[in-house]
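So the structure is just underneath, and the comments pick up after that.
Missing here: one protein chain of the complex. Every other protein chain is in place.
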Amino acid sequence: MDFALDPRTEGLRDNLLDFMDSHIHPAEDVFRKQLGQLGQLGDRWAWDSVPVLAELRAAARKRGLWNLFLPGEHGAGLTNLQYAPLAEITGRSHLAPAALNCAAPDTGNMEVLAMFGTEPQRKQWLEPLLDGEIRSSFAMTEPDVASSDATNIATRIERDGDQYVINGRKWWITGAMNPNARIFIVMGKTDPNAERHRQQSMVLVPRDSPGLEIKRGMEVLGYDDHDHGGHAELEFHDVRVPVENLIGADGDGFAIAQARLGPGRIHHCMRSIGIAERAVELMCARAEQRIAFGKPLAEQGVIRDWIAESRVRIEQLRLLVLKAAWLMDTVGNKGAHTEIQAIKIATPATVQWILDKAIQVHGAAGLSQDFPLAGAYARIRTLRFADGPDEVHKNALARHELRCQAVARQHSHA
Amino acid sequence: MDFALDPRTEGLRDNLLDFMDSHIHPAEDVFRKQLGQLGQLGDRWAWDSVPVLAELRAAARKRGLWNLFLPGEHGAGLTNLQYAPLAEITGRSHLAPAALNCAAPDTGNMEVLAMFGTEPQRKQWLEPLLDGEIRSSFAMTEPDVASSDATNIATRIERDGDQYVINGRKWWITGAMNPNARIFIVMGKTDPNAERHRQQSMVLVPRDSPGLEIKRGMEVLGYDDHDHGGHAELEFHDVRVPVENLIGADGDGFAIAQARLGPGRIHHCMRSIGIAERAVELMCARAEQRIAFGKPLAEQGVIRDWIAESRVRIEQLRLLVLKAAWLMDTVGNKGAHTEIQAIKIATPATVQWILDKAIQVHGAAGLSQDFPLAGAYARIRTLRFADGPDEVHKNALARHELRCQAVARQHSHA
Amino acid sequence: MDFALDPRTEGLRDNLLDFMDSHIHPAEDVFRKQLGQLGQLGDRWAWDSVPVLAELRAAARKRGLWNLFLPGEHGAGLTNLQYAPLAEITGRSHLAPAALNCAAPDTGNMEVLAMFGTEPQRKQWLEPLLDGEIRSSFAMTEPDVASSDATNIATRIERDGDQYVINGRKWWITGAMNPNARIFIVMGKTDPNAERHRQQSMVLVPRDSPGLEIKRGMEVLGYDDHDHGGHAELEFHDVRVPVENLIGADGDGFAIAQARLGPGRIHHCMRSIGIAERAVELMCARAEQRIAFGKPLAEQGVIRDWIAESRVRIEQLRLLVLKAAWLMDTVGNKGAHTEIQAIKIATPATVQWILDKAIQVHGAAGLSQDFPLAGAYARIRTLRFADGPDEVHKNALARHELRCQAVARQHSHA
Partner (left out) sequence: MDFALDPRTEGLRDNLLDFMDSHIHPAEDVFRKQLGQLGQLGDRWAWDSVPVLAELRAAARKRGLWNLFLPGEHGAGLTNLQYAPLAEITGRSHLAPAALNCAAPDTGNMEVLAMFGTEPQRKQWLEPLLDGEIRSSFAMTEPDVASSDATNIATRIERDGDQYVINGRKWWITGAMNPNARIFIVMGKTDPNAERHRQQSMVLVPRDSPGLEIKRGMEVLGYDDHDHGGHAELEFHDVRVPVENLIGADGDGFAIAQARLGPGRIHHCMRSIGIAERAVELMCARAEQRIAFGKPLAEQGVIRDWIAESRVRIEQLRLLVLKAAWLMDTVGNKGAHTEIQAIKIATPATVQWILDKAIQVHGAAGLSQDFPLAGAYARIRTLRFADGPDEVHKNALARHELRCQAVARQHSHA
C-alpha cells in the first residue's frame, strides 16, 4: 500500500495548479461579464461562445492540459487514479472543466463514442468534441417514469426502413439549452418485447433534427444554469435519423448507459471534493476576517468544530474516491461497482454538509451572488438525484452487503 | 392547561381555511402569470401591482381577514396566541400574507408606527399601510458589520438644523426593490458617544429622497425574490429628512428594534410551520403516486421514516411557538425572551430538514420551478440568518440557561 | 389555549418538589449503601426491603403523595394532564417513583386490576399493591418472537378443568428478580384458532407457583438493575392456576395490553423528561466548575451549543407529552393514539442525545458510577425498545399520516 502520487500525476498536478492561479481564477469575473453581455444580445444560453473561454482553452491545450479525462489513444491516456487528483482541482472553479475540455456531459459522451462509436460516428462527432468545437447532450431521464431504473426509459425508437423514428419526452437534459450542443445521445426503447435489459438502444440525434423541440429550461433552486447550458425539457415528435446513427448494437442501450456511469460518477465525485476544499478555504478566510462580539469567528468553538469536521470528512471521502478509481483501473468498472456506489452515496451528502456550514459562516452573503457557495450548493444538491437518488443506491449497496455477509457465514460454517 | 382553540380563533380559522381553498390557491398560477407579464413590461419588481392581488385583498377585507396580525385598536385586536394558528395557515401559500395585509416587513413596520409613531407619522404612513395602499421596508442590516449585534449598526444620522442627514450602506433590505415600497424605516447612529444601547435612532425616509440609491437586488440561492420585492442593497449619500421623521426619541433605535423583533419572529415561525405542513402534504401525495421498483414510494421504509419524523417534529415545534405566543400575551415580550429565542433556533432548522426530505421524495423535480419546495427551501434557509444566525441565539440561550441553573444551585444550597 | 397549571397540580407540585429536596435526594446515598449491605447478605434483588425506602414511603403517604398515577376512586384521582408534571419530577431521582408508589411496572399492573380485575382479584392483589406491601411483574415479552407485535405472543395457556396450564418462555420481565414481586400478570395464547386479536388472554400467576422458574437476570449495558428488581428470564413448565385467575374475559389479552400501554408510555415519557432536566443541571454545574485550557467549559462554544439545544429540545418534548396527556383526558386513549406514538418516538431519542452530551461534558467520570448519567443512559436506551422499537412506531405513525393526507386530498377535490 502506498499513498504517494506517481511522478506523471505529480507533474500534471503542478502544471494544473499553476494554470488555475495564472489563468482560471483571474478569468472567472471576465467570464461572468462576457456572458452577461451575451445575455443582453439574447443569447444567454450560448455560454461556450464567450471569448475568454476560447483563450483559456487555447492556453490549456498548449500546456498539455487537454482531454485529461479520456483514457486510451483518443485522450491523455491517464488511469482513473491519475486523473482523479486533477479532476478534484478542476472542481475548484466552475470554468476549469470547460477550459480543459473535461466538462460533463461531453466527457461521458466522448467516452461512449470512443468506446462504442463507428468510424464515421467518431469522425463526425467525436473529433469536433475532442477539439472542443461543439458540445453534446445525453438524453436519458424522463419526466413520466422513475428514471433511476434505466429499464423504465420509455421514449420510443422505432425502425422504419433505414431510419429510426423517435417519439417521447425527456427532461433534465444538461447542456441542451446551449445552441452549440450540436448532438444528442438519445436513449429509448427499440424493442418492448426483448429481455428487460435489452429493450433500449441509443441513437445519435443532431440538434436541428425536425420534430425535436426544446421546451424549456429546468431550474435548480432558482438557478437556470445557463452558464453551462441549462437543463432542457425536450419533446421528440416523429424525429427521424438514419439507422447508421445507432450506437453499438440494437438493445445495447442499458449496457452503454452502465458503462458510461462509472467514470462519470468518479469525475463528479472528484470535482465535488474540489468544491468542498474551496468551501473550506472560504470558510476559514471568512472566519478569520469577520469580527463578531469582539473576536474573529475563527475563535468561536462551534465554527472550529465545523472546520475540523469538514477536514476530517474530506480526507476520508477523498481516499474512498481514490480507492474506487484504483479499483476501476485494476479490476474494472464492474468489479468496482460497490465502491462506485459508495462514493455516489457519500460524496454529495458530505459536500452538501460542508457547503451548508461554509454558507452559515458567511451569513446571508453566503447565500447570495457574492460568493460561489450558494451556486455550488445547488449543483451538489442535484447530485443526490443524478443517476438515481441516494436511497436507491443505499438500498442496492445494502443488498450487496447482506449477500456478501450471507456468503461469509456459509463459508465459516462449512 | 388547555390545548383547545378559543371560539373566535376557531371561527377565523374556518373562515381563513375556506378563503385559502376558494381564493388563494386558485390565484397562485394567475399571480405568477400576471407577474411574468409585468416583468416583460420592465416592471418585474412591482409585485403588488398585479391585478389578482387587488382582487384577493378586496375579498379578504370583506371577510374580515385583514390586518389580523395587529393587536390593539389599529388592527384586528387578536392576541399573539390567537393570531398564531392563522399565521400558520397563511404560510401555506406565498400569496396569503399579502392578500391579508399580513406580510413582512410591512407588519413589523406597522407595529412600530402604531406603537411609537407620532400622530402625523401615523396619518401619513400607517394609514395607507393599514389600507394596503403602499408598502414599506426596514433598513437595518449593513454589509460591513456583523449586524446580528444591532449596536454595531454604523450608518450615520447626523442632525443639521431641523434635518437629519443620513450616510451609509445597507443590504438585504427586503421589499425595497418594489417601487411601491414608499417608505423606509432606517436605523442609524445618531450619537456615537452615547451609552452603547442609546447610540442608534430610527428615522422615516421616503423612497424618493434625493441621495438614496437602490444599488441592486441580492439573490438567495438563485432567487431574486422579485415576487415579494427582493432584497435591496442601498446607499445613502447625504440623504436629508426633517427632524419630525424621527421615530420615538433620539437614542431609541435599539429599543424599538428589540420591540419589533418579538412579534416578527413569532409570525415568521408560524408561517414556517405552515410551509412545513404544505411540504408534508406534497411529500405524502408524491409518495403515494410515484411508483419505483414496483411499488409506491409510500411503501418504502426510509420515506415513511421521514414522514413520521416530520410529523413528530412539526407537532413539537408548533406547541413551542404557541407557548411563546401565550407567554408574550401573559408576561410580555421581554418575559418571553428565552422562548422567542428558542423558536428562532428551532423553527428554521426543523423546517429546512423537512423541506429537504420533501424535495428528496420528489426527485430532481423537487428542486425545480414545478413545485414550491425549492423556493420555500431558499426562504427558510435565510431565516437561519435573519436577525442573527442560529449560533448567536444558541449562545445567548445557553448563557441564560447557565445563569438560571446557577441561581437554582444557590437556592438549593441555601 | 392556556399553558398554566391548575391550582391542584400546582399545589402537589410544590409539595413534591419540597419532598424531593427534604427526603428523596438525601436518601439516595443511604439507599445505595443499605442495598449494598443487603447484597452482602445474599439478597441483592430485594431492593424494596431496604429500610430507608419504607421511611420514604411512610412520609410520602402522610403528605398525600401516594398513588398519584392512578385515576379514579382507587388512586389520587388526577387526570393525566395533572399527573404528568408530577411524574416528571419523580423522574429526577431513581428513588422517587418507588417512594410514591408510582413505579413501573406496578403502576400498569394496578391499572389493569383496577379496570379489569374481579372483586376477589382486587382484594387479593390490588389492595396490597396500592398499599405498597408487595410488588408485581408483567410477563409479556418473549425471546422467540418479535414481541413488538403483541399478537405474536406464543406462551401457551390451556384450560384443563377449572385450571389454566401455562407453558412458555418470557424475558425482560422487569422487577421479577425481586423476591417480593409476589404476583405476575402473564399474557399467553388461550385460543390459537380465534381471530388474530382474540387469541391471547391474561392470567394472574403467583410467584411461588410450582413450575415457574426464574432463570436469570438480563443485563442492560452492564447493569443488572437489581436496584429495581432486574429483568428476569422466566420459564413456565406446566404452571397451574385456577380459572378465577383470568383477567377480564377469555381472548381479552390484546385489548388489555393496549389499554395498559397508553398511561404507561406517558408516565415513562414524563419521567424521562425529568431525567433530561437532571442531566442539564449536571451538565451546567460541571461546565461551570471544570477548568480546561484556562477557562471554564461553560465558556466553550460547543458546550454552549449542547446546552442550548438541550433546552430547546426539552421544551418542545414536554409540550408534546402534555398535549398527549390532555388528549387522553379529553378524547380517550384511543383518540390520543397517534400522539402517544409520537411521544414514544420522540422522547427516548431526545433524552438519549441530551444524556450523551451531559456525559461528554463530564469526561470519563460521566460514564462511571460517580454520576447518575451512565445509569440513566442505559435506562433510556432500553426505552427505544420497550413495547416496540422506534422503527415500528415510526412506520405506524407514517401510515396514519399517509391515510390522513389521502383523506384530506379527497376532501379538497370533492
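Read from first to last, the chains carry the letters A, B and C; within each, the first residue is number 1.
Please note the rule applied: a contact is a pair of C-beta atoms (placed from the backbone, for glycine too) under 8 Å apart; a residue touches a chain by one contact, two chains touch by 3 or more.
Predicted model only: the values in this text are computed from it and were never measured.
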| item | value |
| --- | --- |
| Contact with the hidden chain (one of C:58, C:221, C:243 or C:407) | C:221 |
| Residue numbers in subunit A that touch the chain omitted from display | 1-6, 21, 81, 280-281, 284-285, 287-288, 298, 301, 303-305, 307-309, 311-312, 315-317, 319-320, 322-323, 326-327, 330, 339, 342, 345-346, 391, 393-395, 397-399, 401-402, 405-406, 408-409, 412 |
| Subunit B, residues in touch with the chain not shown (by the definition above) | 300-305 |
| Absent chain, residues of subunit C that touch it | 141, 143, 146, 148-149, 172, 218-224, 290-293, 300, 302-303, 359-360, 363-365, 367-369, 374-375, 377-378, 381-382, 384-386, 389-392, 394 |
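The criterion applied here is as follows: only the chains that are shown with their structure count from here on.
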| item | value |
| --- | --- |
| By mean Cα position, the chain sitting nearest the middle | B |
| Subunit A and subunit B: spacing of chain centres that average the CA atoms, whole Å | 38 |
| Chain centre separation (subunit B, subunit C; CA means) in Å | 43 |
| Subunit A, residues touching no fewer than two other chains | 300, 302-303 |
